[in-house]
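Here is chain A:
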Amino acid sequence: MPHDLLALRELTKTFAGMTALDGVDLTLRAGEIHALLGENGAGKSTLIKTLTGVYRRDGGRILLDGAEIHPADSRQAQALGIGTVYQEVNLLPNLSVAENLFLGRQPTRFGLTDGRAMRRRTAELLRAYGLAVDPAAALGQLSVAVQQLVAIIRAVDVSGKVLILDEPTASLDAAEVEMLFAAMRTLRDRGLAIVFVTHFLDQVFAVCDRATVLRNGRLVGERVIAETSRMDIVTMMLGRELGEAVHERAPARAAAGEPRVAFRRFGRRRSVEPFDLEIRPGEAVGVAGLLGSGRTETARLVFGADRADTGEAFVDGKPVRLANPRAAIRAGFGYCPEERKVEGIVGDLSVRENIVLALQARRGWARPLRMREQVRIADRFVEALDIRTTDIEKPIRLLSGGNQQKAILARWLATEPRFLILDEPTRGIDVGAHAEIVRLIERLCEDGMAMLVISSELDEITTYAGRVRVLRDRRHLGDLTGEDVSPGAIMRTIAGAGVEGTHR
Partner candidate 1 sequence: QDGMVVGFSQVGSESGWRAAETAVTRQEAEKRGIDLKFADAQQKQENQIKAIRSFVAQGVDAILLAPVVATGWDDVLEEAKEAEIPVILLDRNIETSDDDLYLTAVTSDQVHEGKVAGDYLVGQVGSKPCNVVELQGTTGSSPAIARKKGFEEAIAGHDNVKLTRSQTGDFTRTKGKEVMESFIKAENGGKDICAVYAHNDDMAVGAIQAIKEAGLKPGSDIMVVSIDAVPDIFAAMAAGEANATVELTPNMAGPAFDALEAYKKDGTEPKKWIQTESKLYTQADDPKAVMESKKGLGY
Partner candidate 2 sequence: MNARFLPLLVTIAVFAVAFALSAVQFPAMLSTRVVANLLTDNAFLGIVAVGMTFVILSGGIDLSVGSVIAFTGVFLAVTIRDGQHPYPMILAILVIAALFGALMGAMIHYLETPPFIVTLAGMFLARGGCYLLTTESVPIDHPAFDALKGIFWRIPGGGRLTFVAMVMLAVFALGMLVAHKTRFGTYVYALGGDRTSAELMGVPVARVTIGIYALSSLLAGVAGVVFALYTSSGYSLATVGVELDAIAAVVIGGTLLTGGVGFVAGTFVGILISGLIQTYIVFDGTLSSWWTKIAIGILLFAFITLQRGLTKRTGLAAAT
């Protein structure tokens, strides 16, 4: 019979003047997958970090198997059998995949670490998850998605009793997610308790047994998934009903007029094969493909972050040289990168400074934005995008993951770009805000912006994109338009069927 494995009672955590957790209870049973839900900034990550001792709790008790525990850091939590994947991929880019997986528990022989055994076991683990990665490769060279998978494999491997996953699926595609779910179910059946944080309600209903919902650091309630509805959960999270249906297909806009941007035979060796791409004002082009298919590379190329070695680019019909991001920004481009932590946020700077950074950089150092102006811009976007922060002067690294993502989006909106590239813009964003962002993209299109949006969520892409570019193996296969813009058609194209039909 499932028993209460881990219980949090009256957990409280405050950060300098703000209460992030206010007497929260959570009960985990052995052999269940327990969803932890809430809006961006609700306190999910804080709860997890307080549970594993990364943050010192200000009040409350933690009971494991009925006995009170006091893990002082992640290490002690691990020793107690609690394995965790924290929200941002928190692995070590400079170590190899194998070292990351076995850090702190390397197999030893005669007191020395046994590299060969470690790599062998790593290869076994990776194979089990279908990853074709060299165990000796440095982790930093791999894509975020692969890193995320490695983090999960590690946590699964160290957790004896409890496995905690904080938004593990954010950068995974459907196939990987399925694989992860399979693994989670196996572990559940083995009697582990799993905490699963996600903003995808589909996923909650696919694998979870029960859910606990937080709002503003308070416990809203606990539900058994089988006995509850989506709307119910959403209402608990938001504290109100979600206004409109989330997945409403926008009327296909016929993109008209001259292209805003055009790329001819644009490409880069060892990165993306030369491709053609034209985007008209008011058009959002979606980009779909599997992991490593070259979506991010395409975005970087188009933004000048990597220099193209063939082809040419045009803005409003005039050729431009995209030698570096600055040139692209001058041409009116904007780019929200995928790796928020390393390429997006400037952690120690305040929310305000992060928001005005690109605008300021474009104006040049000698024409500073006045403080009043900066505050006005920051306030406007904090309000418009509903960025949850106590204060726009707070260092951005202290914001919750989803709110950081919104601030980066604000950074580019503040520059009023003519062409905006978004790489996974809704990653880590809650249901409410997700709908907001989808609406925002639509509104920007209506205002005449040209957009290139990369997303692993096909449902989402098909909502706002009138045209979807499909990539495979670093090649642009072609565009899907009109009725073909549907998750099913995209999947079929990616899988290789019907390519001929759509490729022109």
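Here is the rule we go by: a residue touches a chain if its C-beta (ideal position, glycine included) is under 8 Å from a C-beta of that chain, and two chains touch if they have at least 3 such contacts; residues count from 1.
With respect to how the candidates were assembled, all candidates are chains of the complex that A comes from, given by their letters.
Computed from a predicted structure; not experimentally measured.
S.K.: Would you mind pointing out which option among 1 or 2 touches chain A in this complex?
M.R.: It is candidate 2 that touches chain A.
S.K.: If you look only at chain A, which of its residues touch candidate 2 in the complex?
M.R.: 54, 73-75, 78, 84, 86, 90-95, 99-100, 103-104, 106, 108, 111-113, 115, 136-138, 141, 154, 158, 270
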